[in-house]
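A quick write-up on the structure given underneath.
Only one protein chain is missing from this complex, and each of the others stays in its spot.
Let's look at subunit A:
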Amino acid sequence: MATSLTSRKVAAADSASVPPRRSRVDTTFYLFLIPSLVLFTLVISLPAVMGIFYSFTDSIGFGEFEFVGFINYIAMFSDPAILGSYAFTIGFSLVTVLVVNAAAFLLAIGLTSKIRAKTALRTVFVMPMVVSGIIIAFVFNFLFSNSLPRLGAALGSDLLSQSILANPDLAWTAIVFVTAWQAIPATMLIYIAGIVAIPGEVYEAASLDGASPARQLVSITLPLVAGYVLINMVLGFKNYLNAYDIIVGLTDGGPGTATRSVAMTIFSGFTGGDYAYQMANAVIFFLIAVALAMLQLRLTRGKVSV
């Protein structure tokens, strides 16, 4: 113990100027790291490997099974239930990303300007982030199926006097709304951080040159937070692809299967005897997530240096 301590000390003292030298690592460091590595492997990596394994079988979740090669994967690409859930999930995610970022950016501009009751307003606008998705979805479920139709009837609108949750063409808008309601705070906080990081001199110079505030917004604020826009878009898109809680609380995938997300389709593997088949779906879903992560790394590298 004593020797390893001294050798580490020497290594650390040298590390500032000289390249690190091979020396023994204090065992404590291994003991600190190993619990995480072991648990992580058992809880995350093992299920992932198991999932990939089962996706090449015809398992129904229990009992015997046989290897079937890529049959599950091939079948997926002509399955309307799966294709439909991808189309819905991707479409919904794209719309939500745009809605969330536009609203969050405007709110961030507002909340970083010189306003009254700034702290109170920020507190309120962050609040949706701390509310459970499924519960707020139940609350909005009530508002969409009771209050909005009343309003619609009062306004004499045929379209709005029925619940939009029961309308296959409109139910997704409710899901976008509630998802955005909950996702805007986190996005907004990132924009606030980005806007606050812009040096004030830049704006002073611009206004001395006679740039209008609108011009400053377009020519200074927007370009300088561009990196944050990218982060928010990719992070958000990745989150919305996982959509589950809010959809369960609002429409439960309905009417019919109009709002069934990929996550819901994968979970149907628990009951329908589709275990291996939905595993293949999960593997494809994972590949999409990885592709997005790569895209995020590529897009954000060097764009944001905070």
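Keep this in mind: a residue touches a chain if its C-beta (ideal position, glycine included) is under 8 Å from a C-beta of that chain, and two chains touch if they have at least 3 such contacts; residues count from 1.
Note that in this section contacts and distances are computed from a predicted model.
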(request) Would you kindly match the missing chain to its UniProt protein name, picking from "Carbohydrate ABC transporter permease", "sn-glycerol-3-phosphate-binding periplasmic protein UgpB", "Thioredoxin domain-containing protein" or "OB-fold domain-containing protein"? (result) "Carbohydrate ABC transporter permease"
(message) Out of A:82, A:160 or A:189, which residue would touch the omitted chain in the full complex?
(response) A:189
(request) May I ask which residue of A:91, A:168 or A:213 touches the chain that does not appear here? (result) A:213
(message) Need a quick check: the contact residues on subunit A for the chain that isn't drawn.
(response) 1, 5, 9, 12-13, 15, 20, 25-26, 28-30, 32-33, 35-37, 39-40, 43-44, 46-48, 50-51, 54, 61, 107, 109-117, 121-136, 138-143, 146-147, 150, 181, 185-186, 189-190, 192-193, 195-196, 198-204, 206-208, 210, 212-214, 216-217, 221, 228, 231-232, 235, 238, 241-242, 244-245, 248, 262-263, 266-267, 269-270, 275, 278-279, 282-283, 285-286, 289-290, 293, 304, 306
